[in-house]
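Every protein chain of the complex appears in place save one, which is left out.
And then chain A:
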């Protein structure tokens, strides 16, 4: 409801006309603009003076000359920026910058395109075009359209009910196992071809090759990073150190027992051979461990937990209460002194003559009575002990 009332109350002309303010009203003095032509690139907010530099002026006072030039060029640039068409926004006025004209250099070189695979090279040579295959295929046996790959696919090789015998079949051979074995061979061959393609691509592209960690295992990657025999310059060990490490780690794990029982090589750290990953190993390897390390490990963990959650080292509430008490004491002292100043005018409640209100006692003083009595008790006990001791000594 308030909105409607406001709209009606506001006169119509002020709603349409924006408020105009001049620079003199604001008290802003505009600087001098740069004389001479400037190359403006408003998209990059850049202004460039293409004329040759005044060497005399620069030599005389370099910093002042630079400052003057920069100030004037900046003033011209800002004047141009403010001439751009702008629209109102809650934060102020917003102007849309034109697209930049100056090309800025790249920080890193363009990524190299992937080298073509063997098939891609062959297809390019023969002029074979890529044909887009539809995702669904007509399955005659099922009598419906099924997807080409995936769940309930058309003519799934695993779902063949009967394989008819042919003249070439050997006796006693199971056609289903044969089909399964053939498929495995095909998959293996394809994986080998993919590997060869990745290796060739790494070799062809050299330093600009994208990381092949997913495609190539570390041992083959090391082989790819080495130059061919008799070609290129000999590679230094520290350049391919990461490849060597990765390959060594892989080779160490590639035994029948996963590298568990092989001797540790000189220079190899004991935990290096294990494949990096989240290993959920218990605190002690043996259930009934006799070495006593379990207790120390658990204690270390407990101490760490306590350290992380130790919020009672500083009792914040207590500290705040202490601070507040001090402030109250200060205020009461100030009031007391003010009351002393204008005594007849303001009849303020004064504290009692021996009052200790608002004062803070040192802990030692407060505990003095108890401490003194405690000390006396201890002294008495010590005296008795000394007596008995001396008696014992003499006898």
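The rule is simple: a contact is a pair of C-beta atoms (placed from the backbone, for glycine too) under 8 Å apart; a residue touches a chain by one contact, two chains touch by 3 or more; residues count from 1.
We adopt the following convention: contacts and distances are computed from a predicted model.
Asker: What does the UniProt entry say the missing chain is called, choosing from "Gamma-soluble NSF attachment protein", "60S ribosome subunit biogenesis protein NIP7 homolog", "Hyccin PI4KA lipid kinase complex subunit 2" or "Exosome complex component RRP41"?
Answerer: "60S ribosome subunit biogenesis protein NIP7 homolog"
Asker: Which residue from A:94, A:298 or A:323 sits in contact with the chain not drawn here?
Answerer: A:298
Asker: Specify the residue from the set A:55, A:110, A:256 or A:287 that touches the hidden chain.
Answerer: A:287
Asker: Just name the one of A:130, A:170 or A:309 that touches the chain not displayed here.
Answerer: A:309
Asker: Which residues does chain A use to touch the chain missing from this display?
Answerer: That gives, for chain A, the contact residues 280-284, 287-289, 294-295, 298-299, 301-303, 305-306, 309, 312, 317.
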